[in-house]
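A single protein chain has been removed from this complex, and every other one stays in its place.
Each chain gets a letter, A and B, in the order it is written, and its residues are counted from 1.
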Amino acid sequence: MIQDYASQIHRCFRCGYCKFPTDYSSINCPSYRRFRFESYSTGGRLWLTYAWLKNEIEWSEHLANILYACTTCKNCVEQCPMKFSTDIVDWIVGARSDMVEKGRIPPQVARFFEAVHGYGNPLKLLRSDRAAWADGTKKYEPGDEYLFYVGCLGSYDENGQRMAKSLADLLSAAGVSFGILGNEEECCGNEVYMLGEMGLFQTLAEKNNQQFKDLSVRNIVTLSPHAYNTMKTNYPQFGADFADYHYTVYHYTQLLYGLIKENKIRLANNKAKVTYQDPCFLGRYNQIYDEPRQILQSIPGIELIEMERNREDSFCCGGGSGNFIMDLLAGGKDSPSRVRVREAHDTGAEVLAVACPSCLTMFTDAIKAEDLDDKLVVKDISQIVNESLASK
Amino acid sequence: MLELKFDKTKCADCKAVSCLVKCQYMDFDRDKAKVEWQKVINGEDSVVLHDCVTCYSCEEYCPFGNHPFYLIVERQEEKGILPAPRPITTMSINQCQPIGRFTVGKVEEKAMSFCFLPQFTLLAGGKLFEEIAWSSIFGQEFFCNAMYLHFARMSVIKDRLPKIIENIAKQGIKELICLHDECYGTFTSLAPAYGIEIPFKPIHYYEYLYDKLKQLKDEIQPLNVKVAYFRNCSARLIPETDHFVDDIFGLIGVDRVKREYDHENALCCAETIRMSKGPELADDVQKRNLDDMLKAGVEYCVFNCPACWDSLVEKVVRTGIKPIHMIDLCKLAIGEEQALKPPEPALEV
Partner (left out) sequence: MSDIYEALQTIVGKDYVSNQAEERYFYGRDPGLMPPHEPDYVVMPRTTEEVQEIVRLANKEKVAVVPKGAGLSLTGLVIPQIGGIVLDMKRMEGMEVNEPARYVIVEGGVTHAALKSHLIKHYPHLRHSIPDSPPIATVVANAVIHGQGRLTQQRGFNSDMVSGLEVVLPTGEVCRIGSCAVSSYWFSKGPPMPDLSGLFLGWFGTTGVITRLGMKLYPCKKMRDVMTYITDRVELVPDIIRKLAHTEMMEDIVVSCAPLPLRFKGVFSMLVYITGDTDEELEFKRKMAWDTLREYFDSRDGGFMSVSPYMKPALLAMPSKDTTRFADVSKGGGFEYSGPIAPIEKYPQYVKKLEELALKYNLFYSSAGRVIDGGHSMMFSFSYTFNRADPDTMNRAKTALDEAAEFALDEGGVIWKPNINEQRMVMERMDPNTLKLLGKIKQLLDPNGIMNPGNWEAK
């Protein structure tokens, strides 16, 4: 698919359907919304990439920024009316991988790869600190039912760590048999893949698969939809060595919902107006829209209010494709995370519920930037459930 | 050159002329029927050829299996009589022309035919079809072509059908479960009427469902609902399959209510009547049918044919009766969900 992009990319008609949600009510492409120039829309990106392939324009940092400002949120895939719509993000990733191969990438992207390669995480923090959040959370042993895969943001980002702790506590409280990899955990590589560093991604995928196999892991529950996505979609392609080895991946909301249904988690009243952000890698990528909502609606007292753009039309937080670190779409009131928290606030909700550490960290910062600190708080679903636990 | 196996001596001996006397659209007493039918046999012009709405019913009414409807279609074509407007006829013929493109699954000796109706890709799922889920064929190359009976184009059927049968046989299929009622009618009524041999065994999907439900009988939760069974045109070609409706309903706890427009007196969906005769008659037929269902106090209207479904689903929904395909009704009985659902109201304004 990625190799094909060069022969297909000319098919974009720059019609602009990719800019919208289904009801055309606003601009739903994060980079186009942020920068407004046509070059930052999907059509612009594809036409410019084609021009670069044909040597009609030369590589420049501006071109690379345009290509890398795409958060790979898949709104374009969802909305494009053409038969090739499913391939659009693959084309962008393909173009990126060409740029990576030629060494022509923005410095922030290069730093991202170096950090993952050298430190096992894009935040360039020490491997030995990866499990610092864990506070006694058990390490995975063969025979545990679930490997809780925490991921880089969950391990190192301040907001993500709270999320990881909250989920670990919840799984323990529910009596789930699980463990973490601790400092041996390796980056999942989803962003590395999306940013086009295929060699590094392959290394990470094979390392992770090997580690899972060595530990006889059968089920993985991920904190982040990014990890969920790549382990479900891309990892199975790697390694003849893994042909006989299979595991099932879950996002934590799928697990939590099951635990609630089975009464292993009992919930008390928690009165709050909550709105929910569909993360791209859970929603548009994997069509998981209901479980997170069902969790929230199981909590007595929670009033779930939808934002206008929800489910397939969710507006990306702007953190995808490594932008939770690189932040290429930052700056000003048009940055996607700020647009989205304003939208969340407009629903009248007090809580913006998320299911992704990238959304969590992007929105936490955006709320501050929008001066909405006393009006809106962002919490991940495990945190909300934790706060709603019935006392023992 | 394929010729219709029509035996005029059977008509000569026929006292009742049921083919025309029982016709729901033309009004003949026995004597007039005899006269007009003789004209048809002789190849003369007759009001029958012009007023026939192509509902197929006379195939069922004829006690001798002498194919009166197929003869009508032959005569219409000979005389250049068009039941439907010419461009619509052209469009329909072109739409289903084999173009060397088709979809097959992992076809085995026992396979399902989806004909050229995509609705079956939705319907043929779940436990009922587990064992043959991947063994299916779909496309113009497998389309039964019986539809052209509505367009006085027996020539198209005669031209395409042998190739269609060959296409099916080439897949190595020995038993073909016909999900489209009309396919089964084509292979067991229309083809034999022209001496076309069928090198595989056609199985009506009702028979398949019945056998499957018997295997799954421990999983059946009786539905305890009253339904109107919607009998389509092609059911008239194969009345011997009607008992399966009652057999299946018996297994799954469904009451096929007695109503005026069922069994031999069934009214078709009337959309081809609309195209050929205009809206007044079509609306009248549909209204009578729906009013009859309402009067019978049914919860569901059970469809056999996806084309009837498309024609009537919205009107059925408006009456408050729930439309459901036979396959989906069986799914409900084993705790699965309805797959083919009424469309969202198309109200883009």
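Basically, a contact is a pair of C-beta atoms (placed from the backbone, for glycine too) under 8 Å apart; a residue touches a chain by one contact, two chains touch by 3 or more.
Keep in mind that what you see is a predicted model, and the values were worked out from it rather than measured.
Touching the missing chain, out of B:M26, B:L82, B:V104 or B:A133, is residue B:L82.
Of the candidate positions B:G278, B:G297 or B:G335, contact with the hidden chain is made by B:G278.
Checked against the hidden chain, the listed residues A:F84, A:F238 or A:Y289 yield one contact partner: A:F84.
Mapped onto chain B, the interface with the missing chain covers residues 82, 84-88, 90-92, 94-95, 97, 99, 271, 274-275, 278-279, 310-311, 313-314, 343-344, 346-349.
The chain not shown here touches chain A at positions 7-8, 10-17, 19-20, 23-26, 35-39, 44, 47-48, 51, 56-58, 60, 62-63, 66, 81-84, 332.
Just so it is clear, only the chains that are shown with their structure count from here on.
With centres defined as mean CA coordinates, chain B is found 50 Å away from chain A.
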